[in-house]
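My questions all concern the structure below.
Removed from the display is one protein chain of the complex; every other protein chain stays in position.
Think of it as A, B and C in the order they're written, each chain with its own count starting at 1.
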Amino acid sequence: MTARGAISTRAAAGLIVFLALVAAVVAVALHDPIGRRGNRLGRDFAYETKDLRPIPPDLIRYAERAAFDAGLAVPRAIAVDAGDKIYVAGDRAVVWFTTHGAPAGARALDGEPTCLAVGADGTWHVGLGGHVEVFDPAGARAAAWTPHGARSYITAIAAAPDAIFVADAGERLVLLYRPDGAFVRPIGGRDAARAIPGLVVPSPFLDLAMGKDGLLRVTNPGRRKVEAYSLEGDLCFAWGEAGAAIDRFCGCCNPVHLAVLPDGALVAAEKGLATVKVCEPDGALRCVVAGPDLLGENALGCDVAVDSRGRIVVLDPAAKKVRIFEPAPPGGSRSQETGSAHE
Amino acid sequence: MSDHETTPIPRRGFMRAAARAACALGIGGGAAYLVAPRTPGERVWQIDPEKCIACGNCATYCVLRESAVKCVHSFAMCGYCELCTGFFNPSPNDLTTAAENVLCPTGAIVRRFVEDPYFEYTIDQNLCIGCGKCVKGCKMFGNGSLYLQVIHDRCLNCNQCSIAAACPSEAWVRVPAARPHLWKKVT
Amino acid sequence: MNPRGPSLFAALKSDARAAARTALVTGAFAAITAAALLAYHVRGSAEDFIDSAEIADLKSALAADPDNGALKIEIQERDLAIRRAYFAKLARLDRGIYLLLGGVLAFVGSLAWMAFARRAAPKPGAAEPTAAAEARATLSARWSVAALAVIAAGLGAAWAGRSDLAFLDRAVQAIEEAKAPPVLAPPEEIAKQWPRFRGPGGLGVSAYLNVPAEWNGASGAGILWKTPVPISSDNSPVVWGDRIFLSGATKKRREVYCFDAATGALLWTGKVERVPGSKDGPDDIMEDTGYAAPTVATCGRRVYAIFANADLAAFDFDGRRVWARNLGVPENNYGYAASLLVYRHLLIVSYDQAKPEDNKSRFLAFDIRNGKTVWDTVRPVAASWDTPIVITHAGVDQLITCSNPFVIAYAPDTGRELWRADCLNDDVAPSPVYAGGLVLAVNTGAQLSAIKPDGTGDVTKTHILWLAEDGLPDIASPAATDDYVYLLTTHGLLTCYETKTGKLLYEEDTDLSFNASPSIVGDKLYLISTKGVAIILRIGPTYEELGRSELGEGVHASPAFQDGRIYIRGKKHLYCIGAR
Partner (left out) sequence: MRFPIVPTLALVAILSGGRAAAEQRFPPPDFSPGYSLPVTEAQGAPARADARGYIDAAVLAGALALASYLALGRRSRRGLVLLGLGSLAYFGFYRHGCICPVGAVQNVVLAITDPGYALPLTAALFFALPLLFTLFFGRAFCAAVCPLGAVQDVVLASPVAVPGWLARALGLVPFVYLGAAVLLVATGSTFLICRYDPFVGFFRLSAGLDLTIYGAALLIIGVFVGRPYCRFLCPYGALLGLVSRLSWRRVTITPAECVRCRLCEDACPFGAITTPSPETPPARRAGKTALAVTLLALPLLMGLGALAGRALSPAFAHTHATIRLAERVWLEEAGEVEGTTDQSDAFRATGLALDDLYLAAGALRARFDTGTTILGVFAGLAAGATLLRVSLRRTRRDYEADPALCLACGRCYRYCPVETDRGKRHRKPREAAP
């Protein structure tokens, strides 16, 4: 090779090396090992619930009037007694508050409570996993009932004067007891003869409430329905459809909690896109109390209760707060009329 | 250092030998010390399902073209829902397995009728790319029985997992190789 | 073995031209494969699973039109097509990679062949190494190390310049500050400044007697400077040292301003934006109130501001936001207007709203260091628009608050109620004052009440010394000395009472309209009308006007008095009135 050839080879090599060096530096500078650019997946890979969240503002006819901390790490259930005292169960205890949210007392339990009901006479029924314990109004333990089945998991109790209804999510049944603890009959089991399709309970959420019309309302979350049973266990009617529209129940298993307003309307709470709404006794949507913008997205579900004045008391397990809602004009919580002295 | 010629070679050689021996002892002993006193065994990477937020980085940050992370299904936690929010769109058009109703972009979830009203959902691991879309749907509305795990016959167990470096929620942990999964357990 | 084989092989082995051609062909093959793969990788990614926007679009279209069968079929077909394309692509990529690998191997092999064929016999170098060459090499090695160090330093500087941890300094400083006792200005220092609405005690009393009594906005006489304020609002100037603070807001923008007292220059603008939980608005607000009616407050190190949407923010004196939070828009039909006040290390916020029976009104105290809530007291009162004051009566500090229907005094450090008097009604906008040992609270719907602040519990029947019902103001707060109480209505009626007895001394109609509260400078009373006309009166039992000065611009804010100066916020400008 001539000297000139050697030089030009070297120059060409130098140029190539230089260009490669620049490319290498740029590539290293652009490398993103820490996920700054996100997952770079297409839109079809995103789980989008944004479109499902908004609720027409004229449907929201309740406003949050107060909220207070439940003071529990894992609050699980809420109940209101005849005197409008608010009870919250969780952290192996029941705590109670005045109607304004001032702490008024607490009682420790032997186990983790799963649900709570306070009857008109002040008797508490507390579900402790598989069994029910009864406490007198002063908080002394009066009885502990034996579990109904091996898989019993109590998620709701409703106390009527002469009957105690227990929702057993594990056995997928509603159990009717007399107040003294004597088992009367199961309700809601699959029975082709009586045209009862049976309760489908995919997760430990099964709630019930005694309607003002004397029919027991039971959630059937796996079928996205609310069912009405007579005390004899006959399925009278059922309503509810699956869907993301606001008058339907969204997701795999909703509604998860029920309560009854003084005028007989039902308060139904959904998990997932946490929503609390009010339905007429026959199922038509009356209005919305609060939607996911307020209660968030969670799989926990907000337990609900109603006090004597028709206020809806919501246990927000994500915020660990009790939120109290009162009827308000649609579209907001602003009160409209006040004095007029200001210019 | 031109004293080279006057210095007897053996002295330099001896010093070198001593230094070499010290070095060898240091390297070998150090490595042995680090390995020996605490031997909880080999460690492998795994995702803590409780911390995972199913952000989707697992699908794209793995050094493998097809990620070693895939969705797994804890059947004992599953509700066998007819309307599975891990299988169907949040608002499905119909409860059929047609493409317009199905959540999984790669069609990796298989739906099978068991008995009324129960349906079984299994993951076709050949199709799953670990994007976590179904995990979000199941966690949001359902029981959270679908979740992401490192599939260890695929994982190369890199020194530092490149997904772990890009994980936003510190869900990646090293676990004993003898128990390489963090199953959501039914107790 | 064929005897010719080895020799042919050997000949081929040293055939450089054949090697070069092979290298050319294999290199070109490898390069083309690589380019094709790269192009495929880049172009193909649009059809990839990784970017499947099309299906998402179709699915949302179906959600809008759930019965469209054609759309369903289209989704199914696209889905299938994308899936097929994806797997075909993977297969092609796999094949391509192995082709490339093979090509590269062949290329490298032929290069090695070429190198072997072209190998030259080793030749000794041109020259024996010399001492001079070695010395040169040593020198250039030193320089190259130095050059590398310089380049590394340059790169390092560029890198370091892009990232700093100033946030951490401030975060950690805030944490430590919250643990350490608060740094507070001494009371005598506060008394010299104008740290809140209506001055140090909130009573509208100047600490200085040497303030101007004459000026003219049109001619500029007596006006030291005037400077435009970016957003017009009705809150009043606050002064600390050589800094003047104001705030301004629209429905969407919320800003805090700091002006230089010497020149009027706008030193900084603190934007209150992206506060967690904050919303723009509210929509239904009275225009006269605006979005920044509350006056800011300062502790001497930071300035605090609150806006109609209940965004509460703290800025340091250099304009950096220290903390911010949103309290949630209060239910207030005219718009939120109560000004802030700093008591020791507490920032006290009136959060009255709705109606008394709603139980939603609250007073809150925040730690000025980090904005954390220190106390939070629920009040049985309605929405209000007045600003509380802190008084020291008989050595006890009391926070005096007014709202329909109660005047309530709290311990300012704990929020515990001390006493209450039922003497207000309707909408309360005038703030209370304290003079001659009496708390004076007033509003149009009720009366002027003089309350002895030494009771406990409900003092309505026991501690109200006197009541008066003439000339009750609806916006402007009273001004009072130990001897005289002045009330000024929006329509310009000035009423004077005797502080000790409540005896009506005179009523004078000034024929002007007022929003700003009257202020006291020594024995003079300053009134500034909504048109910017200032009336200066002699304080005494009779109406004695000392002069009038015109600013030439509307004024709704109350003035701030400092050494030889008055700061007045007009509708558009901030004025400094004083001698040069």
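One rule holds in what follows: a contact is a pair of C-beta atoms (placed from the backbone, for glycine too) under 8 Å apart; a residue touches a chain by one contact, two chains touch by 3 or more.
Computed from a predicted model, the values in this text were never measured in an experiment.
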| item | value |
| --- | --- |
| Shown chains touched by the chain that is not drawn here | A, B, C |
| Sole contact to the chain not displayed, among B:G86, B:G137 or B:P180 | B:P180 |
| Touching the absent chain when the full complex is considered, from C:A53, C:A112, C:A221 or C:A579 | C:A112 |
| Of C:A53, C:A137, C:L209 or C:V396, the residue in touch with the unshown chain | C:A137 |
| In chain A, positions touching the absent partner | 9-10, 13-14, 16-17, 20-21, 23-24, 26-28, 30-34, 38, 73-74, 76, 112, 114, 151, 153, 169-170, 172, 202-204, 300, 317 |
| Residues in chain C touching the chain absent from view | 6-7, 10, 41-42, 97, 108, 111-112, 114-115, 122-125, 128-135, 137-138, 140-145, 147-149, 152-153, 156-157, 159-160, 162-165, 167-168, 170-172, 175, 272-276, 321, 323-324 |
| Touch residues of chain B, complete complex, unshown partner | 1-2, 4-5, 16-17, 19-20, 23-24, 27-28, 30-32, 34-35, 38-44, 50-51, 53, 55, 63-65, 70, 72-80, 114-115, 118, 120, 122-123, 125, 143-144, 149, 151-153, 155-160, 162, 165, 168-170, 174, 177-178, 180-181, 183-187 |
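Everything that follows uses one rule, which is that only the chains that are shown with their structure count from here on.
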| item | value |
| --- | --- |
| Chain contact graph, described as a line, ring, star, complete graph or other shape | complete |
| Length of the line joining the C-alpha centres of chain A and chain C, rounded to whole Å | 36 |
| Inter-centroid spacing, chain B versus chain A (mean Cα positions, whole Å) | 32 |
| Multi-partner residues of chain C (at least 2 other chains) | 49-50, 52, 55, 59, 63 |
| Multi-chain contact sites of chain A, meaning residues that touch two or more partners | 40-42, 44-46 |
| Residues on chain A engaged by chain B in the complex (per definition of touch) | 33-35, 38-42, 44-49, 52, 197, 200-203, 222-224, 242-245, 250-254, 271-273, 297-299 |
| In the complex, chain C residues that touch chain A | 48-53, 55-57, 59-60, 63, 282, 284, 286, 288, 331, 333-334, 354-355, 358-360, 382-383, 385, 404, 426-427, 429, 443-445, 474-475, 490 |
| Partner chain A, residues of chain B touching it in the complex | 54-57, 59-61, 78-85, 90-91, 103, 105, 117, 131, 133, 136-137, 139-144, 162, 165-168 |
